[in-house]
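Left out: one protein chain. Kept in place: all the others.
Letters A and B mark the chains as written, and numbering starts fresh at 1 in each.
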Amino acid sequence: MLSILVRRIANIIPTLLAVIALVFLLFSVLPGSFISGMNEDGRSTIDPAVMERMRKEMGLDDPLPERFAKYVARTAVGDLGTSFRTREPVTSMIGARVWPSLKLVFAAMAFAICVGVTLGFVAALKPGSLVDTLSMVGAISGLSLSQFWFGLMLMYLFALQLKLLPSFGYGDGGLRHLILPAVALGVGPMALLARTTRAAVVEVLNADFVRTARSKGMSERLVVKWHVLRNALVLVVTIVGLQFGSLMGQAVVVEKLFAWPGVGSLLVDSVFQRDMPSVQGCILMIVLFFLVINTLVDLAYVVIDPRIRYR
Amino acid sequence: MTAPLLRVEDLRLALAGDRASHDAVEGVSFEIGRGEAFGLVGESGCGKSITALAVMGLLRAPLSLAGGRIVLDGQEIQDASAAEMRRLRGKRIGMIFQEPMTALNPLSPVGRQIAEMFVLHEGASWNEAMDRAEEALRQVHVPSPERRIRDFPHQLSGGMRQRVMIAMALACGPDLLIADEPTTALDVTVQAEIIDLMAELCSAKGTAILMISHDLGLVANMCRNVAVMYAGRIVERQPADAIFAHPRHPYTQGLVDSLPRLGERAKRGRQKLREIAGVVPSIAAYPSGCRFNPRCPAATDICRQVAPDLTALPAGGLVRCHHHG
Partner (left out) sequence: MRLKGGSSLWIGGGLVFIAIAAAVFAPVLALTDPVMGANLMNAEIPPGWEFPFGTDAQGRDIYSRILYGARVSLTVGIVSQLCNSLIGVSLGLTAGYWGGWWDDVVSGLTNLMLAIPSLVFALAIMAILGPGLVSLVVALGLTSWSYSCRIARAQVLSLKGQGYVQAARILGYSDLRIMFTQLLPNILGPLIVIATLGMGGAILSEAALSFLGLGIRPPFPSWGSMLSEARDQITTAPWLSVFPGLAIFFTVLGLNLLGDGLRDILDPQSTSRRA
């Protein structure tokens, strides 16, 4: 178990380095630099002298490899630079945003898993039934929804019309503020999980070992509990892991919609303020989080599926 | 003579197709006495496996029981409720499947999968059941069962997995063991061990065996009586030794001829093993008359027009052929 953990963590590092390089290249090399972008944009009127000082300060005139080396070295120790706008360290700006983001993403995924997996199971156990048809129509509809639009509709209905829940903001960080954004964000993965779970359970129900279980005189309920559940779970876990990626992409929009003080809304604000270090930092943070999640999913596999350990 | 353990009478199994329903199996009848080993032989697709599943009450759509009687120990079970069948399965009838890799749950330790039997049918606690599972593994000659009960199927060889299946099927001392091609997926060297093990355990416990195989040689060695199926019908039923010595149906003849036999080479000279030309017809396209007629070397007009009935042979046994003689 420990050796697997170490190996998986070691696997993260090259990917993370590649992402750092990519982010660095995107923002430092491609269209000149963000500093020059500030003027072309016309929205920002920085004194040329100030700009010159900033260029110096950030070492933007140094040769590229040197800048990259410095960037990697700084990033490695958790220094993501200083925000152009607030002059605060980006690391602490992001640090303040991580917890709300985590809360939102995990709440959304928890919602998606609870509802999606349940629907998928019920649908698979009663194929062709009304429940099955309805949940699968619901699932494909959920996949086709724009999550932020769904959020907007939820906000209109539950916050503005029925006044059951707060319409936006983080509030005191309690559950009431979390519900609407989490449901809006979770509806996509929920729909996909419902479909995947159904397909997985149907496949497992047709497996030979399920026939064996029936030949032992087991009731359908026990067949499902003892033999189907765990096997279907392996397939479901894969999807959960993969879905975190798109979930975090969507979280950016949903956070913005609900004025949720997470990394995603910081990213969007920083893009508009052309705050390069903060943009880079947010993207790295999101990628790091995604990689960590995938590592955890890999470990979940090891726990669920004994075959993995011996591969 | 006492009542047989299992009597299958005029069994008819329907396969629902897109437009019409076809009879996948029809008119199948046989009896198995207590502790007797009975063989059901035929090429794949002839209906022998679904006959076994029908006895177990495990037919699933699109297959269904369309007629006939299945009598276990004097009790008709073809119309038994799901709950009644559950109490029979595992407890009274155990079953072994062809592919021991996929027939075992890959995510569950083998000991637990055996122990389930004791929990299900004998109300044992899990601890007690695990102890008995270990004992069951010992009985099927799995080395160091105390460690093996915690192993997962992928950690065992094919032969070991099939031993686990046997231990599981026999765990609650059933009256009948149905073995559906139990050795087909195994190495040749392991096949004999598994067959011997089944024979040994069943004779020790007085368990009857319904042995299903495409391998006439294997079945004939193990079973007292053998029925040969072709295209959903029984075409011949005889004691095992008789079927080898005097196969009456041309299909059985073909099966016997296709078996390699020691010491036969000299007699047959350079003649190669013979095979039966053609393939089993699909259920939707059974030929009229005798279903074997397109592949039969001795077919005549009557074979193509009239379906033969099972006729009793003077020396005992039954055959379904116009030209048996």
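The rule is simple: a residue touches a chain if its C-beta (ideal position, glycine included) is under 8 Å from a C-beta of that chain, and two chains touch if they have at least 3 such contacts.
Computed from a predicted structure; not experimentally measured.
Enquirer: Since one chain is left out of the picture, which of the remaining chains does it touch in the full complex?
Expert: Checking the complete complex, the chain left out touches A.
Enquirer: One chain is left out of this view; which of A:4, A:96, A:145 or A:299 touches it in the full complex?
Expert: In the complete complex, the chain left out is touched by residue A:145.
Enquirer: Using the touch definition from the top, which of A:93, A:108 or A:291 touches the missing chain?
Expert: Only one listed residue reaches the unshown chain, and that is A:291.
Enquirer: One chain is left out of this view; which of A:155, A:210, A:233 or A:266 touches it in the full complex?
Expert: Once the missing chain is taken into account, the touching residue is A:155.
Enquirer: Among A:8, A:195 or A:227, which one touches the chain that has been omitted from the display?
Expert: Final answer for the missing-chain contact: A:195.
Enquirer: Considering the whole complex rather than only what is displayed, give the residues of chain A touching the chain that is not shown.
Expert: Output for chain A: 15-16, 18-19, 22-23, 26-27, 30-31, 37, 41, 123, 127-128, 132-133, 136-137, 140-141, 143-150, 152-153, 155-156, 160, 192, 195-199, 202-203, 239, 245-250, 252-253, 256-257, 267-268, 271-272, 274, 279, 283, 286-287, 290-291.
Note that in this section only the chains that are shown with their structure count from here on.
Enquirer: So, what's the distance in Å between the C-alpha centres of chain B and chain A?
Expert: Averaging C-alpha atoms per chain gives centres 53 Å apart.
Enquirer: For a test of understanding, state which residues of chain A touch chain B in their complex under the given definition.
Expert: Of all residues in chain A, those touching chain B are 207-209, 211-219, 222, 226-227, 230-231, 234, 304-307, 310.
Enquirer: Flag every residue of chain B that touches chain A in the complex, lowest number first.
Expert: 56, 58, 85-91, 94-95, 97, 99, 102-108, 116-117, 120-121, 152, 154-155, 165, 168-169
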